[in-house]
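Have a look at this one.
Only one protein chain is missing; all other protein chains are in place.
Up next is chain A:
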Amino acid sequence: MGTLTSINRKRSDDYCKSLVSISSPIDQSYGHISKKPRLSAFANPGRNRPYSIVSRLQLYPDSKPRFSREVHAPVPVRFSRFGPCSKVEGSASLRGNMGNCLGIQLPYEKVKNGAIRSLKFFWKDSELFGGEDKLNEVIQIDDAEDENRVDVSDDLSVEEVGVVDDLGRKRKNGYRAVAISAQGVEKDLRSVDSSVVTNVSNPDEKVDAVNQMMDAMLLDEEPNALCVPAHRKLYDFAKGRDGNIKRLDLEIEYNEKCRQRFQLMRSQKKGKQIRKDVVAESFLPLTEEEEALVARALSNSSRRKVLVSHENSSIDITGEKFQCLSPGAWLNDEVINLYLALLKEREEREPQKFLKCHFFNTFFYKKLISGSDGYDFQSVRRWTAERKLGYSILDCEKIFVPIHKEVHWCLAIINKRDKKFQYLDSFKGVDNQVMNALARYYVDEVKDKSGEDIDVSSWEEEFVTNLPEQTNGFDCGMFMIKYTDFYSRDIGLCFNQGNMPYFRRRTAKEILKLRAD
């Protein structure tokens, strides 16, 4: 007894801690039949500390919701509504001991039925017992508990333990265990128990017991309503957290996606920015000084002067040759070759900014096709000696070949990077001879310089048609060198005929300064 109380005290502490505040006052006032399952549920976690929340939750009687529902609803209404149902229940109860005694007491039939039903529902769920025993057990324990409460009202926790014990064991051992456990609770309890058992034979007393029980049930209706949420609350609380977690998960997912998108956008922006910078650079307006410089160079007074002398390409540009850059004039080979030399210098100056290219001069193609059969590799074999160039032509991603056709300038590209031969004509012309000669040349060149045999039959021959078109009769040279300029920057040909006057001045400036930008 002493140990029990100590345990119980401890338990009561735990109980107080673990229980929600609503439930404890209810227990003190009228926690009877209905409270039992709940108590067991609450008591267990207190006792079995190592149990996880999940396992404790599992210990909750499944019948709880149903039980509560039963109590919630006004009994008479339900009874009238589900008459047949109650009849069935009544018949079932008639089979049992309780049924007999209850059948005698007519005034309490309603309440009895309600109570039995609720209890029945409770026991139906635990399928360990036979239907008759269930009723017996429950009511007996309820009685015992009831009386116990009256007797030992000072220690609530004791009775709770007892009840819990009862329930737990009963479930396992069945009816007999009830008596044992009831005895085990307390000595007082035993006497009550026995009295209850005797009561079973005595209808009147039984009625009292039932009455009490019924009262408790009726009274418990309210507490139950408040009590049920105790575990439901936990459940709801957990559920609410589920929602929170779900929401957080969604938020995380959303934010992650946002981050990825922004990162992508940033990188794209960066790439675009670089591209934009390069494009902007290709359209950088001339300063006033530069404009004046160009205007002076294009004036008649400069005709006889040598304006610039390029050391590396050995090209001297006189005012007369320079005139070709004035609006409406045809570009000549000197200006083109010097500009191409400047492009190469530009690339060597800033190799990270431009593609590694080789720019043949305007005579190369003429020389290449000067042979008797329209192809003479030997005559140009030494043109690309690494010792002379300072770099290997085979390392170049693009090889630009200006094509001069009597009165027209075109551009051919050996595009090693994309494995294709390209032909750009500002009039969208097509020349298969150029393609064939260049394909043949590149094979011979690779064979001559590296000893390797390459197969260019799979290389694409592209006659670029998606290009800025010439709409006059004098700008083809300008188009040609701008195709070269833009492709060596590895940007699209984002210019048109309207840009040509500017490009002429820009090219003039670049030649005068001997520096292409």
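Please note the rule applied: contacts are C-beta pairs under 8 Å (C-beta built on N, C-alpha and C of every residue); 3 or more make two chains touch, one makes a residue touch a chain; residues count from 1.
Following the convention adopted for this analysis, contacts and distances are computed from a predicted model.
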item: Omitted chain, identified by the protein name its UniProt record gives, among "18S rRNA (Guanine-N(7))-methyltransferase", "Small ubiquitin-related modifier 2", "Cullin-1" or "Glycine cleavage system H protein"; value: "Small ubiquitin-related modifier 2"
item: Contact with the hidden chain (one of A:Glu334, A:Glu347, A:Glu445 or A:Asp485); value: A:Glu334
item: Option touching the unshown chain, where A:Tyr235, A:Tyr375, A:Tyr391 or A:Phe474 are the choices; value: A:Phe474
item: Residue of A:Phe322, A:Tyr339, A:Trp409 or A:Phe495 touching the missing chain in the full complex; value: A:Trp409
item: Sole residue of A:Ser313, A:Thr484 or A:Asn499 that reaches the chain not shown, by the stated touch rule; value: A:Ser313
item: Sole contact to the chain not displayed, among A:Asn113, A:Ser282, A:Asn361 or A:Thr484; value: A:Asn361
item: Where the missing chain touches chain A, by residue; value: 313-315, 324, 329-334, 337, 360-364, 366-367, 370, 379-380, 382-385, 388, 404-409, 426-427, 429, 470, 472-477
